[in-house]
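Omission of a single protein chain aside, the complex is shown with its protein chains in their original locations.
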Amino acid sequence: MLLEVDDVSRHFGGVLANQNISLTVAEGEILGLIGPNGAGKSTLFNIIAGALKPSEGRIRFRGEDITGRGPSDCCERGIARTFQVVKSFEAMTVIENVMIGAFCRTNSERLARGVAREVIEWTGLDSRRDALAAELTPPEKRRLEVARALATRPKLLLLDEVLAGLTPIEAQAGVRLVRDIHARGIAVLMVEHVMEVLMPLVDRVVVLNLGKLLAEGRPADIVRNEEVIAAYLGEKFRARA
Amino acid sequence: MRLQGLPLGAAVLALVLAAPLGVRDPFFQNILILTALYTALSQAWNLLGGYCGQVSLGQALFFGIGAYTSTILFTRYGVSPLLGMMLGGLLAALVGLAVGWPCFRLRGHYFVIATIVVAETGYLLFLNWDWAGAATGILIPFKGESIVDFQFQTSKLPFYYGIVTIAAVLWLFSYWIARSKWGFYWRAVRGNPDAAESLGVRIFRYKMAAAAASAFFTGICGSFYAQYVSYIDPDSVLTFNQSVLISLPSVLGGIGTLWGPAVGAVVLIPMSELVRAYLGGTGQGTDLIIYGALIMAVATLKPEGLCGLIADLRKRGGRGARPAADEGA
Partner (left out) sequence: MGLIYALIAAGLSLIFGLMDIVNFAHGEFLMTAMYLTFGLHVLLTLDPLALLPVVAALMFLLGVLVYRTAIRRAMQAKTSVWMAQIFVTFGLAIMMRGLAQLIFTPEYRSIRHHWLSERSVNLLGVYLSLPQLAAAGVCLLGFLGLYLLIARTDFGRALEATREDKEAVALVGINRDLIFALGWGIGGAVVGIAGVMLATFYYIYPGVGANFALVAFITVALGGFGSLGGALLGGVIIGLVEAVTAMLVEPSLKSIGIYAVYMLVVLLRPRGLFGYL
């Protein structure tokens, strides 16, 4: 198992955002994390990424306990993430942005630039290589987020609603990118709301509701799960299944 | 063919080194020396404030530490100021780390205020510290012309070349580091600390490194200044005004750029010295007004500073030719 979330809980004051959640991500797997708003997805996401500490429970990555380690530590160990609200380095160019990620694995500017160039090419940002991040369109910025994270050579990539608000064409391009990432053996954990795009893409799905784990399994099973439908998916999906 | 990077640096250095040939009047030589001094000081400030984004308005503390360290070592224990400079710089760096440790958890204006408070505390401490001369300060007696003692009376030129050397070294350091991982990481910390962290940047560590480097060089400049003016007291090296003065050239010339501090210093220092000399008593405060107005103008109209302005003009002149992406400036 690449990632093991073991009985994790997290409360903020009186609010229990995550309650006894356990899940796993295998090497090279694509896991979807879904659930209604307020279900605790972001909290869990941030805990895995190291931006939040769990109140209880443990997180293991590649066999090592990483509970409570900070974001930079997690990144070094091979967990990279994107932000729902894109956080580019506006004053730096696209390649410089990606180089920041690349520097995670090397101290040499030359090597970092090389890695960055390579990542930029296969994520399709080559045409904007020397543009300032501030000049990019929102979908391009999102792609930059992903490219930057990829430059850190992660084993697990955490994507936070990267497919939200995209036109169908952009969404398809996004799916292709995730598939490419998958093809390179990088495991992906995606938080998403866009079911039509997510279900065909992922290997497994985890559903959160009200801070607890509601269901877990293959997409085909999840869309038939009565509880999930009631809580989140709605009748539309039941009819499809 | 556009000149940039190292070749440009070399060309400027050549000009600077040759300058005294054309400038013989000690008054103007003094201006040159001060300009070079503030170039160096502001370049040091730029490391922490411009690249790393941690605006410090308490640099006078390091300036003063450097000055006092080398002066006390020289006047009381006969240690050569050349060595004293290094020690002063090191001590300043240590203090910088000590100050940074609690302060770097603050962001934005909170950090700025903290630097001001720390520097003011330092000022008050030195003002009341009898062993260090308290308010009367320390006078450096002239022991004879000597490079080791770094004292010269017949000519200002050795001082000039001394400070130019310091400024040049600092410039090279900035140039090298801007291209290195450190420079990139600093800019990431400035641009978006959360994102930087998620990409593996250990923010605290890099802030501390910037603080240490900045403080070190500021301290060295302090030592130089002490030897140059032969007298120091809290009011001349540790005040808030001094801290502000250190930061201004970078703000004017372009925060976070390689040439910003130099450009800013070249504009600010001669102007203020000349204004003060020619307007004297009646024009008191005029130099402040001009400073203030310039800073405001830059901050509102062109936050990238004069260097940004130059870059814009270049872009327009080159008719769409892209500036090199890895200029680092």
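Worth pointing out:
All chains are identified by letter, namely A and B, in their written order; residue positions are counted from 1 within each chain.
The rule we apply is simple: a residue touches a chain if its C-beta (ideal position, glycine included) is under 8 Å from a C-beta of that chain, and two chains touch if they have at least 3 such contacts.
If you're wondering where the values come from, they're calculated on a predicted model, not measured in any experiment.
Screening B:L97, B:L127 or B:M271 for touch with the missing chain picks out B:L127.
Remark: the residues of chain B touching the chain excluded from display are 53, 55, 102-103, 105-110, 112-114, 116-118, 120-121, 124-125, 127-128, 190-191, 240, 244, 251, 255, 283-301, 303.
Throughout what follows, only the chains that are shown with their structure count from here on.
Distance between chain A and chain B, defined via averaged C-alpha coordinates, is recorded as 43 Å. In the complex of the two chains, the chain A residues touching chain B come out as 49, 51, 70-72, 75-76, 80-81, 83, 87-93, 95-96, 99-101, 103-104, 107-109, 112-113, 129-130, 148-149, 152.
Those residues of chain B that touch chain A in the shared complex are 179-181, 184-185, 187-188, 191-192, 194-203, 322, 325-326.
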